[in-house]
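One protein chain is absent from this view; the other protein chains keep their places.
This part shows subunit A:
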Amino acid sequence: MTTETDVEPLVPESAYVRRDSFIERDARSRAFALVDEGSGRELLDPFDHLESPWLEQQGVVPEADDGVVIVKGTVAGKATVVIGIEQGFQGGGIGEVSGAKIAAALGLAARDSRAGTPTSAVLLLETGGVRLQEANLGLAAVAEACSGVLELRALQPVIAVIAGGLGSFGGMSIVAGLCSTVVMTREARLGLNGPEVIESEGGIAEFDSGDHALVWSIDGGVQRHALGQADVLVKDDTDEIVGAVRGAVSGEAPAAPASRDLARLRAHLTSLDPSSPPTPAELPALFATPVAPGTTEEAPRPAESASTVESTGRGTAWTTALADTAPNAVESTVIEATMAMHGLSAILLTVVPDAASPYRRARNGEVGLLEGLALAERVTAIVTEDADLEPERKRPIIAVVDLPSQAYGRLEEMVGIHLHLAAAADAYATARTQGHPVVALVVGTALSGGFLAHGLQADQILALNDPDVEIHAMHKPAAARITRRTVAELDELATRIPPLSYDVRDWATLGLCNGLLEVADADHPTADDVATVKEQLRAAVSRARAGDSGLSGRWSVETSGDNRAATRRVWAAMTAQWQ
């Protein structure tokens, strides 16, 4: 394909053969290679035995460092923590412990940066995303990593290095989208949904994962760089990657990180016709062409007709029932309404199905390109409008959640859906840290990346106690397929391993649930149901205002009991070893 043939050879062959390959290094070797010689010290090393508490009981061999290597040292003389994900172990999947190591390292770097020791972070991302053997705790850990990147990024550069061979996919691609700088090689890949996942969800016509030229033309480092989604393109050469990281650590953080540049993401969407998508080769030129002012408000957006909201499932039903006035369609697939609360107009935001959406892979309520961006735009607008208000006057934001997943599509990956979901996660987390009470209300399904973008950055998460409420990292048949189990085996494991369970009552024991709400009819809420949920939302908003706007409450003893004991051990050990 074009990306292979148009690119000149990067170095003469002899030099290429002689280079010190970064890709061939394991995570530990990569991490030590990046820090100044002799400055690196590994924290929570294999001899600390902070391994996954969940794998052995499923018959899966753990690794002593749970697949994440933390090296604290200096880069170009500046305090830096390098966080390396080992792609060989469980496909770089993020579990409770490995995710907590990432979040704790980022959190402590932010603490030091605030205390006068500027400390940047480098993430070596080679990962398939959430480790499905730890499912809901992996998802929670990735949400906490997102929050950690945002906290540190406001103070110091956070650099993602995606060198390959695996690449960065799943929830960790959202993490990549949040970083100040993304460094990639031409061998590396970056995307929300891996090609195999899209093929299994959407068929081989949607994405032929065996067509490597196609895969790299969409996810590859050369293309991501051409689209402006990777900032630096480097050779697979240790010296060159070290140089790129030194430059990024020493440099100023960019004024507008990619996940905050909503005008740019909107212009990109406006520049293309989803019913007749461009080829990957055409996309860089399309993205580079400035969109005339004024057209950005219209092109792919639905016309006025969409302002009447049809009843499409629980998201719409609950939003309509809770709202004071009829919901307004921000897009045909995103509705907004207000609900009076404590003398303020709380904002309800909901992603809903639209069988006629031009984005055909996002017609069933999935969070896709348009949905991620629209949520980001609305939340950002609310934060901006309320910026000068006293904290107690900032409007609560309520994410009503009933979504089957993120959108699995070739067009979505081509455009860079990881950035659109990162934009939504960024906006919700920013609202939270700016003092807006952010509450997620799960009324139906809340799966995977869709939930990371719309829900998991909330201060408080409430869920209906209903058999059709399902919160998970992936739907059951796919989770079974990927972990090479039958659905029956998965069901059996879920009875004794809470993070694997699809039952919302088990999910509620993981520390993420601030209220499991009893209702009579989850599909068609009764007047009593609405009164109950409104009361609970008010209480959640009050708790959010009283809290510290961080996510650490999710792994406290009070909220999670023993289910997140390992997370607490990681934070305690990391804090003890940090200095």
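Here, a contact is a pair of C-beta atoms (placed from the backbone, for glycine too) under 8 Å apart; a residue touches a chain by one contact, two chains touch by 3 or more; residues count from 1.
Rule of thumb we're sticking to: contacts and distances are computed from a predicted model.
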{"item": "Hidden chain of the complex, named as in its UniProt record, picked from \"ABC transporter permease\", \"Methylmalonyl Co-A mutase-associated GTPase MeaB\", \"ATP-binding cassette domain-containing protein\" or \"Malonate decarboxylase acyl carrier protein\"", "value": "\"Malonate decarboxylase acyl carrier protein\""}
{"item": "Hidden-chain contact residue, picked from the options A:W54, A:F89 or A:F451", "value": "A:F89"}
{"item": "Which residue of A:E56, A:E282 or A:E489 touches the chain not shown here", "value": "A:E56"}
{"item": "Sole contact to the chain not displayed, among A:G38, A:G116, A:P290 or A:G343", "value": "A:G38"}
{"item": "Absent chain, residues of subunit A that touch it", "value": "26-29, 32, 38, 42, 45-47, 56, 59-64, 67, 86, 88-90"}
